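With one protein chain held back, the other chains of the complex are shown just where they sit.
By written order: A and B. Residues from 1 in each chain.
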Amino acid sequence: MIKYIEKETFLHRVNPISKLVVLFTFAYSLFFFNSWLVQILALLLVLFLYTISGIGVSKIEGKKFFIVFSLTLFIINILFIREGQILLNYSIVRITMDGIEFAIFSVTRFLAIVFSSFLFVMTTEPNKLAYSLMQSGLPYRYGFTLVVALRFVPTFQFETGNVRNAQAARGLSVDKMSVKTLYKMARYTFIPLIRSTMQYIDTLTVSMEGRCFGIYEKRTYIEEVNYEKKDLAILSMSLIYIIGFFYQRFGQNFL
Amino acid sequence: MIKIKDFSFSYLGEDKKSLDRINLSIDKGEFIVINGDSGCGKSTLALCIAGFLKDKGQSVGSLTVDGIDTFSQEIFDMSKKVGIIQQDPEGQICTLRVKNEVAFGLENLMISRKDIYEKIEHYSKMIGIENLLERDIFSLSGGEKQKVAIASVMAMGPEILIFDEPTSNLDPVATKEIFKTITEIKKQTNITIIVIEHKLGYLEELWDRIVFMEKGKIKEISNTRTKKKYFSEKNNGNGFSGKSLIDINGLSYEKDGKIILSDINLSIKEGEVLSIIGKNGSGKTTLLLHLLGVYKPSHGKVKIMDADTRNKNVSELSRKIGYVFQNPNHQIFEETVLKELNFGPKNFGISFSEDEEILKDFQLDGYESKSPQNLSFGEKRRLNIASIKACDPKIIILDEPFVGQDDKNTEIILNWIDNETKKGKTIIYVSHDPRILSSREDRILFLDKGKIVADGKKQEVINVLKELSFEEFFLDS
Partner (left out) sequence: MKKKSLSRSNKKYYFSTKDLVTMAIISSLGGVLSTYVGYLGNLINRFFGVPFGAGQFMSGLHMFWIIFAIGLLNKKGAGTFVGILKGFVEFLSGGKLGLFVILLSGIQGLIADLSFLPFKKDSTTGYVIAGGLSTAANVFIFQLFFAPYEALPLFVTISVIALISGVIFAGLFPKGVVELFKTKPEEGDKKINLKKGITIGIIVIFALGATSYYLTMPLGREGIDISGNVENSYVYYPSNFRDQEITVNAELIGDYTHIEAKDYSGVPLKYILEKSNPIGDKITIIAKDLYQVNFSIEEIYENHEIIIKEDYGSFNLVAKGYEGGYWIRDIVSIEVD
């Protein structure tokens, strides 16, 4: 599973908010470049960051998924885009330069966004992210929903395992595959989990209200999230980048 | 401090009075234990005192804390006075790190950083979690989580502290720890403490008064320390005879490079009752899941009725072994009790018609068309066992069947176990409750750190455990 890896690197030390802004800016701007070359450069840049951050490309999981997904996306695009310089024309199959360019274009864009997201996750402590969001203006009552949601992730992972064992113990299995079985699997997994969830909701509400959650509009924090010079620099660079972008895109209508 | 006069309460949409003309007054600094079967209203009483049921139902009579009617107050005003620690340690923690959890309430009160750190230090020392402060919540054991919950409530500086069955999800070692913590709080502070609990043994030295409740009413208030007699003592004459159904030879199991079970040798016979005990994390559940084939041995062999589990899948093994898991909610799949009972037989494709008999055995008769959603915790538990029984396996495993069960439910389950073994079934159960082990003569297996430490008759095992100072697993006789 992709999750936070504790290390002392530059990327780890950057304030989570700055990092999130950069990630958003990066992903967002990829949708404005219509050149496949830029997308490849972006993907290479992300992979390069893996190397210098000391995380290493090998930490990317689910390689099988990405290979299958990318190949399929690639093939579909090649087969269905029929305009442009023709490279191969054999019965109904026609491979064109445009097709290949567009195929590379959409695959690399997808991978660049996902891999940069993974890098963010592996270098950012979720707890710190949530607390930073709240200290940067997100109302804390909403911010804590993220903390609570993250808090229960391991609990529910464990419980999902339990439920699936209990299903097996009573003879429910996917040996016979059919749409009906799948419906049953979903139903018999969701309902028991929701049932135990209801108890958590009641207990947690009492526990949080019992400790004055929501009494004032603001609250204090024991750990202050610091913005260093480099964070401010990163934030302003992202901002300039985005403004420049908008100007280019909408002000002058050409790229 | 707390004055309750002719107080009755019923939840919205219910005719039944959950609390019926309660009269009780508690002085400052007093230590009160409330005891009673589940559904007797003891938790409702706790929530009423803490002011949580203001908009949740109808109240008659008066309930005041320091002369203030708790039903007229904002929950925030009450919660500065009354702190409540609930049964489930998992559900009452809302942050990801111990330090953040203890600070949570103080931060909400907008206390300055410096003051918060002082309070964290003070209370974490008192509760004994000062070395856990930097830890992630998910890496803590149940007992540690419960201590964190106590510290977080204590940090708010309440005048009254209510513990609502704080140890019912915990093993004996953790249970003892929690009661030690409560003792420590009583010693060091002058807080009024109310403990709702059915494990009275640990509390006998502490209480000033004990309140027995039944069906929403107070039955008796006493200050004597009478040793209550627990379950009817039975000698089920376990001869360890019959043919062997389960054979485990040199079983070891490793996961992520960690040894979870090592060199387990065990054989269990037809008609035998085996009770497995040990701390949380000692490998009990892993061992039992090997029998069901969910885990396969890293070394050694597990044979169920002469079949090696490595060659069988879970759905084949589960015909022979019925497994009742810990959390009742996780193993109820259908919308009515009757459908639930038929769930297993239908999946296995076996005919099943003994529903009336089974429901009667578990005192669930008349519930056929009821939704499991509306059953009590104890009834859900009995339904779990009944639904496994419906598949008619030769061996039945019960993982912590008595957790959160009151004496009445426990008695029903124990009786059923004895009846089943008479019919030649084999029952294996895991239990943390020292009262049950002490009142029975089952074969006992003690696991610690993935190894079998003791295996045999009760007295033999007790002697071994005393030597290793694990005596909290038994009551002193």
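Definition applied: a contact is a pair of C-beta atoms (placed from the backbone, for glycine too) under 8 Å apart; a residue touches a chain by one contact, two chains touch by 3 or more.
For clarity, every value in this text was computed on a predicted model and none was experimentally measured.
The chain not shown here is in contact, across the full complex, with A, B.
For the chain left out of this panel, the touching residue among A:L43, A:I104 or A:M208 is A:M208.
Residue-level contact of subunit B with the missing chain is found at 12-13, 110-112, 115, 335, 371, 373.
Residues 1-3, 23-24, 27, 31, 34, 61-62, 65-66, 68-69, 71-73, 76-77, 79-81, 83, 98, 102, 106, 109-110, 113-118, 120-121, 126, 129, 141-142, 144-146, 148-153, 156-157, 160, 174, 177, 179, 182-183, 185-187, 189-191, 193-195, 197-198, 200-201, 204-205, 208-209, 213-217, 247-250, 252-255 are the ones on subunit A that touch the missing chain.
Note that in this section only the chains that are shown with their structure count from here on.
Work out the mean CA point of subunit A and of subunit B, and you get 38 Å between them. Residues 126-127, 131, 144, 147-148, 150-151, 154-155, 159, 162-163, 165-173, 175, 187-188, 191-193, 195-196, 199-200, 202-204, 206-216, 218-222, 224 of subunit A are the ones that touch subunit B when the two sit in their complex.
Considering their complex, residues 47, 50, 52, 75-76, 79-80, 83-84, 86-88, 90-97, 99-100, 103-113, 116-117, 120, 137-138, 149, 152-153, 156, 289, 292, 294, 313-315, 318-319, 321-323, 325-327, 329-333, 343-344, 347-348, 373, 387-388, 391 of subunit B touch subunit A.
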